[in-house]
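Yeah, one chain of the complex is gone here, protein chain that is, but the others are all in their spots.
Chains here go by letter, A, B and C, matching the order in which they are written, and residues are numbered from 1 within each.
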Amino acid sequence: MVALHHYLILSAVIFAIGVIGVLIRRNLIVVLMSIELMLNAVNLTFIAFSRYLGSADGQVSVFFVMAVAAAEAVIGLAIIISVFRHRQSLDPQEMQLLKW
Amino acid sequence: MVSPEPSSVAYDLLRWMPLIPLLASGFNLFFGRALGKQTAGALAAAAVGASFALACYVFWQLPAHGIWRDTLYTWIESGSFQVALSFQVDALTAVMLLIVTGIGFLIHLYSLGYMAHDEDRVRFFVYLNLFIFFMLLLVMGDNLLILFVGWEGVGLCSYLLIGFWHHDHNNTIAGNKAFIVNRIGDFGFILGIFVLVTELGRQGIWTLDFVELQQHVKMLEPATITLITVLLFVGAAGKSAQLPLFVWLPDAMAGPTPVSALIHAATMVTAGVYMTARLHFLFILAPATLALIAVIGAATAFFAATIALTQNDIKKVLAYSTVSQLGYMFLAVGVGAFGTAIFHVFTHAFFKACLFLGSGSVIHALGGEQDMRKMGGLKGFMPVTYWTYLVATLAIAGVPFTAGFFSKDLILWQTFSHGATGLWSIGLITAGMTTFYMFRQLFMVFHGECRVDAHAKAHLHESPAVMTLPLVILAAGSIFSGWLGAPEYLWGSRWEHWLEPVLGVSEVHHDSVSTEMIITLLTLGVVVSGFLLAFVNYRKTGAQTGSQAGGGLFYQISFNKFYVDEFYDLAIVRPFTALASFFARIIDPWVIDGTVNGVATTARRFSNIWRYLQTGNVQHYAAMFLTGALALLAYFLGQL
Amino acid sequence: MAGKDLTPPATQGVARPLENPIQWFHAASSVVSGKWQCRSMDMASVIFYLLATLLVISSLLVVFLRNVVHCAMALVTALLIVAVLFVTLHAPMVGILQVMVYAGAIMVLFLFVIMFLNPVELERRRGVWWGFGTILAVMLACVLTPMFIIDESPANPLAATESFGSPEMLAKSLFNEFVLPFEIASVLLLVAIIGAVVLAKREH
Partner (left out) sequence: MIVDLAIITVKAALVLFMVLNLAGILGWIERKGSALIQDRIGANRASIFGFAGLGLVNTLIADPLKFLTKEDFIPPAGDKFLHMLAPCMALFPALVTFAVIPFGDVLHLGDRVINLQVAHLNVGILYVFAMGSLGVYGIVIGAWASNNKFSLLGGVRGSAQMISYEIAMGLSVIGVLMIYGTLELQEIVRGQATLIGALLPSWLSFMHPLIGWLPAWGIFLQPLAFLLFFTAAVAETKRIPFDLPEGESELVAGYHVEYSGGKFLMFFAGEFAEIVTVAGLVTTLFFGGWQIPYLLRDGFHFPWGGQWLLPQIAVVFLQVGAFTVKVFFFCWLQILLRWTVPRFRYDQVMRLGWKMLLPLALMNIVVTALWIVAWQ
């Protein structure tokens, strides 16, 4: 039988993978995707809890997470577009205006 | 002397008295140039005229025991301490209103002529209106704080107007001097206010309102009251040019003559007297202070008079005589005759303004010449000025049935009847000297043969009507304004009754009319002798005028004003500037800047080390962040 | 609405055992586990582990593929698998929303932007940094996992009522206790729209 912590561990692993993406990818779009992945890991946790504790709040929270994720993706992509316009590149490591 | 509880009535008209001049001033400030110089001046004069009309109306309407209030809004409110921006008019204020707006109006008219050829007349009228506004604030404010605002405001305007012709460096110096000396006085004044508020607050009464103060000052202990009153009097001495703070007033003559007439003779310098009268309920509780005031007043009167004897600058003479007259007023205050002091303020406003304006008209005619040795025989050239000047001189000298006669004799009689015989004798001598130096001036300026140089003599002329009209009015005033306060053996004083509701019944004993008459006769004698002395010396050509050879040591001392300025310069100004320059040269650059820059430098050194953490690469930051999170997680895992 | 009272009570009470995927899933699991006598692992676990494996694989692809479009497709796959997981967790409504919002809208937006910018060159990779990041993330997983294995975590889900995870249930709690956050979320989305327009607009 599947217990709660199976889901939790699964989401932890997915989250970690998303973190890898955020840390190492050198393409802003993929970094954004990895963030979406992390958000999904969290959503999975929410749903698992709401199922195993039998309360609707988890699902509602997922609803809100989705709203926030949508907003975040939209803004992020807009920023990426304008950045790409100015410097024909998507590499976050080339954007170091704040370097010492 | 407890006054019947005055009935305070709300009355919306009052606020317009100060506001109209303020609005006119603001309007001129922004649109005056566009308006055209003549129109701007007319507007300013009209504004003051309007508030003069209001003042008359209020004066006639005001019931004997009434106080009219006009509260605009609550200005400060902290806890139970509340200060409202509100005006009040009672008998005392009404009188001051008449003086300020009336004399102010006349002097505005006069200025239209006097400043006709000046380039930035507009600025002049802006300042003048602003001064009227602040002066009205001062006399109408119903609590100490508003009075203080007006107090500072008139100080500011006086500074601005003294330095009005700022192209001449000396004028600006004179302005600064006036301002700084006033600061010293104001410092004492505001300290007095602080002490008063805090001490009353300790009793549980947080207020600055005059009426409430009058009810509650009883609960302060005498020592405190003495301290407060002394501090307040320091302020008054500063503003009203008493010893030892009188030095600014003579220099203040650097300003245009109308300014000298309005601010430095008629209104502002009497603010100190007004303040003491306004707070009489406080002062009469401090006999020690009153004694001090009386002594200082008498001393000032005498001292200034002695200086005035030998001055050759027409305005300087008047300036010192002003100081001396102010001394008289404070002498009256000192003997507890506040009503009489205000009465002298009233009469003095007329004849001193008249004198100043007359001198102004002379200076105007001579194209800026102020040295009396270069005048003389002007009688024929400018009759109106001469006759008005003569009247005013008689008035200040105290010739019977002129204003000066009534007020000054009243002061002397009060002093005598108060039992201060020494002070009375000083006053008596001063009266003689007053007569002397005034007639000396009259003779030097108007009589004898004309010593005016040819160039100026060419266009020697009587002043235009707009200037002479105020002279006439003021001259009339300097005769009849005194009749309000006639002594008992004549038709008796209206004045006392008018001010009783505010100042209470003065304790002048009109018991021995005979004594009073004797005193008066004595004064007359002194006056006449002073006149004879002047007549003998100066009636003729004024040959030895200003011949410094004549007269000995005393003459030199008097001529050099007792070296007071030099003394202050040595004792106070130089050490002060030396200290300041020391701070500026040593402390500020080395200690203060050193500290500040040192801190900054240290910070920068460290930042130069740490800033290498800032790679500007967002992923590095994320990695750091993750590391921290990992550490926290590991810690909690350990806790599990 | 009024349509319901036209249907005779005969069909009203009749249970429809197999009318949505969740029920299929449980029926099928029971059938299969009844068929093959596998006590050790029932169908639910099989499906879970299957989905979990696929999910992990697709997520790894998202992170380690070099071509942006491939990453996007892998992410879409991952999202769909997560949606299926939601459905198996009795959250069909959220699952559908997941497909609509994430797969249907957000990822399409991603693809749209990718096509729009069409970055030609493959990204370069730096071995050291990759290793470092990976190690950090693995450490994270290793720290998180033991924290989740708690004894008092409920092993078995509560018996789900018929309406659990239905739109009605979601709507009830969303529009009663969470109505304020709901409104705020709408405002947030509006702000995001405006911001996106302003940011991406080519200034003239």
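The working rule: contacts are C-beta pairs under 8 Å (C-beta built on N, C-alpha and C of every residue); 3 or more make two chains touch, one makes a residue touch a chain.
Everything numeric in this text was worked out from a predicted model, so none of it was measured.
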Partners of the unshown chain among those that are drawn: C
Touch with the missing chain holds, among C:Ala52, C:Cys71, C:Met93 or C:Leu174, for C:Met93
Touch criterion as defined above, residue of C:Gly131, C:Pro146 or C:Pro167 at the omitted chain: C:Pro167
Looking at C:Val76, C:Leu144 or C:Ala196, which residue reaches the missing chain? C:Val76
Among the options C:Val56, C:Ala105 or C:Ala141, the absent chain makes contact with C:Ala105
State which residues belonging to subunit C touch the missing partner chain. 1-4, 6-8, 11, 14, 16-21, 24, 27-28, 30-31, 67, 69-70, 73, 76, 92-93, 96-97, 99-100, 103-105, 108-109, 111-112, 114-116, 118, 166-168
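Throughout what follows, only the chains that are shown with their structure count from here on.
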Dist(centroid_CA(subunit B), centroid_CA(subunit C)) in Å evaluates to 86
I'd like the Å distance between the centres of subunit A and subunit B, where a centre is the mean of that chain's Cα atoms. 77
Distance-wise, how many Å sit between the C-alpha centres of subunit A and subunit C, to the nearest whole number? 12
Numbers and ranges of subunit B residues touching at least 2 other chains: 619, 623, 626
Residues of subunit A that touch two or more other chains: which are they? 19, 23-24
Given the complex with subunit A, which residues does subunit C contribute to the contact? 42, 44-45, 48, 52, 55-56, 59-60, 62-63, 68, 71-72, 75, 78-79, 82, 85-86, 89-91, 93-94, 97-98, 101-102, 105-106, 109-110, 113-114, 116-117, 119, 123-126, 129-130, 132-134, 136-138, 140-141, 144-145, 148-150, 153-158, 160, 164-165, 169-170, 172-174, 178, 181, 185, 188-189, 191-193, 195-197, 199-200, 202
Which subunit C residues qualify as touching subunit B in the complex? 129, 132-133, 136-137, 139-140, 143-144, 146-147
Inside the complex, what are the residues of subunit B that reach subunit A? 611-612, 614-619, 622-623, 626
